[in-house]
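With one protein chain withheld, the remaining protein chains of the complex are depicted in position.
Chain IDs A, B and C follow the sequence of writing; residue 1 opens each chain.
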Amino acid sequence: MTSLDITSPESPVRLTAVAAPDQPDVTPALEELYRGFEQELLVPLWTEIGDLMPAHPRSRAVPHLWKWDNLVALADRAGHIVPVGRGGERRAIALANPSLGGRPFATPTLWAAIQYLMPGEDAPEHRHTQHAFRFVVEGSGVWTVVGGDAVPMNRGDFLPQAGWNWHAHHNASDRPMAWIDGLDIPFQYVTEAQFFEFGRDEISEEERVTPTHSRSERLWAHPGLRPLGIQHATPGSPLLAYKWEHTDRALADQLELEKQGYAGTVEPGHAAVRYSDPTDGSDVLPTIRAELHRVTRGAETAPVRETGSSVYQVFDGSGTVTVGDTTWSVTRGDLFVVPSWEPFSCRSEAGASDSDSGALDLFRFSDAPVFEALRLDRTSKDPR
Amino acid sequence: MTSLDITSPESPVRLTAVAAPDQPDVTPALEELYRGFEQELLVPLWTEIGDLMPAHPRSRAVPHLWKWDNLVALADRAGHIVPVGRGGERRAIALANPSLGGRPFATPTLWAAIQYLMPGEDAPEHRHTQHAFRFVVEGSGVWTVVGGDAVPMNRGDFLPQAGWNWHAHHNASDRPMAWIDGLDIPFQYVTEAQFFEFGRDEISEEERVTPTHSRSERLWAHPGLRPLGIQHATPGSPLLAYKWEHTDRALADQLELEKQGYAGTVEPGHAAVRYSDPTDGSDVLPTIRAELHRVTRGAETAPVRETGSSVYQVFDGSGTVTVGDTTWSVTRGDLFVVPSWEPFSCRSEAGASDSDSGALDLFRFSDAPVFEALRLDRTSKDPR
Amino acid sequence: MTSLDITSPESPVRLTAVAAPDQPDVTPALEELYRGFEQELLVPLWTEIGDLMPAHPRSRAVPHLWKWDNLVALADRAGHIVPVGRGGERRAIALANPSLGGRPFATPTLWAAIQYLMPGEDAPEHRHTQHAFRFVVEGSGVWTVVGGDAVPMNRGDFLPQAGWNWHAHHNASDRPMAWIDGLDIPFQYVTEAQFFEFGRDEISEEERVTPTHSRSERLWAHPGLRPLGIQHATPGSPLLAYKWEHTDRALADQLELEKQGYAGTVEPGHAAVRYSDPTDGSDVLPTIRAELHRVTRGAETAPVRETGSSVYQVFDGSGTVTVGDTTWSVTRGDLFVVPSWEPFSCRSEAGASDSDSGALDLFRFSDAPVFEALRLDRTSKDPR
Partner (left out) sequence: MTSLDITSPESPVRLTAVAAPDQPDVTPALEELYRGFEQELLVPLWTEIGDLMPAHPRSRAVPHLWKWDNLVALADRAGHIVPVGRGGERRAIALANPSLGGRPFATPTLWAAIQYLMPGEDAPEHRHTQHAFRFVVEGSGVWTVVGGDAVPMNRGDFLPQAGWNWHAHHNASDRPMAWIDGLDIPFQYVTEAQFFEFGRDEISEEERVTPTHSRSERLWAHPGLRPLGIQHATPGSPLLAYKWEHTDRALADQLELEKQGYAGTVEPGHAAVRYSDPTDGSDVLPTIRAELHRVTRGAETAPVRETGSSVYQVFDGSGTVTVGDTTWSVTRGDLFVVPSWEPFSCRSEAGASDSDSGALDLFRFSDAPVFEALRLDRTSKDPR
């Protein structure tokens, strides 16, 4: 059939006529039509609709668990053989969801990595439009310098880092330190809105001498109080560190209120806070939501489905988490992903090495602000 | 002239034809026209334009100072002879701007009063659409019970009380206590949007046993952290107390940043915070803005004019304040008003009885949210 | 009693101790206290609460009706004896609510006036922060020149005029013309945010040659279409004329949809449109809402109470309107006010001089945007 000749050999479009109830009859005319489509770089909806327009989200990502001990061991090995410096920029090692083609994407929209800095090391200054944060599950001694403001990092601290701010890291201690980075790299990889610039190669001596609180905290970490002398017009929170002492107390207060019979928790035994921008109460970053959840010993959360994906890290305690059909035992530092529309629940259970409090503390970040801004958010408590 | 006969005797309109460059010639025809206007309840623009449409705001209010000692003395006398209870509702005594006709209006939009409660006294529960707050310049021992949540009141604390919330006061101590109330009573008197309901005559025993922190603070006073389990849909801040310790530290932090060469203060020696709603960063009340300003010993603020009016109370220190052409020496507790578009500045000066810090701390509240919501706000640093 | 001596003779505060259930006992001590209050310019809440904090709005304004024929007759007389020019600025004659002390205030927040321009007359250019509009119940031939844009005025046209835009009027015809002006003068008189500037004394020849559509309409009166080349950042609608042909068709379309069984009208036989800002769908002016209501022959609207006040003008047809306990027969041009929280309803009835269509068309403007922005709006269909 000469019609096949018209097919440009290099067209990336490849159409296969298949015999199926919903598909047109497989005939020479159809084959010729498909070759025409290929040549003109066209794809019909009727062969793709099942994949592109499913009845409900069926994520290309899968639930997966990464054990913290393994991550730290590999990061430490990298610390001894991979230098950190201009070009590579960061000793960050990202989670690659097993069903996203080996790309460093924890979910289709979220990047999660362990970053590791050796004693005395600096990660050089740069800025990028990707929104980022750090969360510290253990250790201390590193300072993130943001626009010249040195922000200490200690266990439990959450540090949002809105896009296009200059930042560098400096390990001021005599021990290596690990923490996690979360970014919207996969999302911006799709939307193609990324800009990147190199900054100074070295931070100043002054930036190495660091107070207990960043300047941002001295301006913005007073509850319900705004500084009148400061304008804040750029996207994202001007508060660069949410210290653990505040988060811990907020969660404890909710549980105490519950004990006294008052509203406060999300559900019995389940306290939670959302990190928010003090200038408008919104999420700390335009594309990323971050929360800390505390589930008391023996309590269990009700399964919830949401559009959009999340990454969790166990901050403290032990328990079991269920994502879709998968259940894992988890303990401090472990990371796992919840793809879009997969039901998620968890249960706090005593582990051998746990502290007395026995609560399961889970740090969570997600792409929810994207969905809410575009009115694509949907939630269901229906277990299906 | 028979035309006068058509004037309805009871018309409240009274028009006087005057000979003036901008006015029509005084003739019998004009007089007849004016009688017709009166009968039909009409008033021409040309006789009123100077008053109604001035080149810039010329407030009907005047700057005025009330000395705290005098207010407390009168309030205490009232405490001994005027009962507090249902009907009168509150032992509140309001500032009456001398040029607003003897009405209890500090400015055309704002109400400011000293409230006074004797030991063991209760002010009964009610609610109203008027937005309110309390600010405590001295003393302690009173609890405001808001929707069943007991909120302690101590020196320096600011308690917003958005409209339509049930509230009562209870003096749990063995001493009288005074504080100031700020409300938008004059504004709502004009807009005529007021609703009022009586609540319970007695608060419960449980509400008399009070923790150091209200439930609202345990939910909302953690910097940058929102409780996930709580919806807040009503107007105004859900945080019912802004404790002095936070305000004081925020101001001290700004001044320390200034000393270190960083941005933070409004101008040299002048730190300031705005009380804000943690859910959206906006003003604590839909119609009232509240701030605390600290001016260091010897510092002076630049004159500023703003549309809208303010009431200030000296929280600490001594100094001089200038409103328009008037300058006063002020000290702890003194209250004064700044009418619309009058330039305001202040200077901190050591007083005999001042503490060592020597700063002048000024609490301020204003109607600025009204002006901003309606796009009527204007500010000038031009001294005229 | 010597205590009276302390009363400053010029204090505007006058307090009278009265014997009443809710009031403190009338004793010499109370009298002395009240004299002290007067001297210190203080007023207690307990003598004022009934007036200031009523159970529901009790407007100081009363319902009132002005007959159009009387207004036009007086305006015409003014046209012959009162010049229009710099200083008086406008031949505008305002409605004075009978219970607002003879001030030119239709309601506590709204100004409504008939403006009258003789053939060939110009009203000089000025600008002010007060928000304004024109509505034309009859006639044509006047052009309002706004920032150099000549806007024709014809029967049924609505012309919003947001604050601080230069504007002048020019009667290009050989007949006098009357229309109504609505402004927020009383509201801004209270908030004291008014600025005013004189403009050119004469408009240019070019501005006297006028097209059928203003430039603003050519940019903004295309349904759902925004011009990409125009930024609009000032408050209020950039569309300077809402022509009657569009309003009429929109109302007719709603009634036709109702006839066909579809949603569209407010209630049976009652169609209504709100004039809106095409850039954001909000009210045309920050402080004023404007609407056109059409009630078909024989139909009746359900009583509604709202916080805030309205002024109505009958645009066409005849009927009866009920405001609180008052019912009037109304016909073309008549103006009446609905004070805050007074129930309003109307009924369309054939009048002798009516056209065949028989609908009652009511133009309405109100202060609703103020109430909504400040979250003071409340509506009730409860007839009480």
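Operating definition for what follows: a residue touches a chain if its C-beta (ideal position, glycine included) is under 8 Å from a C-beta of that chain, and two chains touch if they have at least 3 such contacts.
For clarity, every value in this text was computed on a predicted model and none was experimentally measured.
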Listed residues A:18, A:193, A:263 or A:302, member touching the removed chain: A:193
Given C:13, C:180 or C:219, the one touching the chain that is not displayed: C:219
Given A:287, A:301 or A:318, the one touching the chain that is not displayed: A:287
Interface residues of chain C (partner: the chain not displayed): 215, 218-230, 237, 239, 242, 246-247, 249-250, 253-254, 256-257, 262-267, 270-281, 284, 291
Interface with the undisplayed chain - residues on chain A: 11-14, 21-24, 27, 29-30, 33, 36-37, 40-46, 48-49, 52-60, 64, 66, 70-71, 74, 77-78, 81-83, 86-104, 108-109, 113, 128-130, 185, 187-197, 235, 286-287, 307-309, 339-341, 367, 369-371, 373-378
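Here is the rule we go by: only the chains that are shown with their structure count from here on.
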Graph class of chain-chain contacts, one of line, ring, star, complete, other: line
Cα superposition angle of chain A on its copy chain B, in degrees to the nearest 5: 180
Distance between the centres, which are taken as Cα means, of chain C and chain A, whole angstrom: 53
Cα-centroid distance, chain A relative to chain B, in whole angstrom: 45
Chain B-chain C separation of Cα centroids, rounded to whole Å: 29
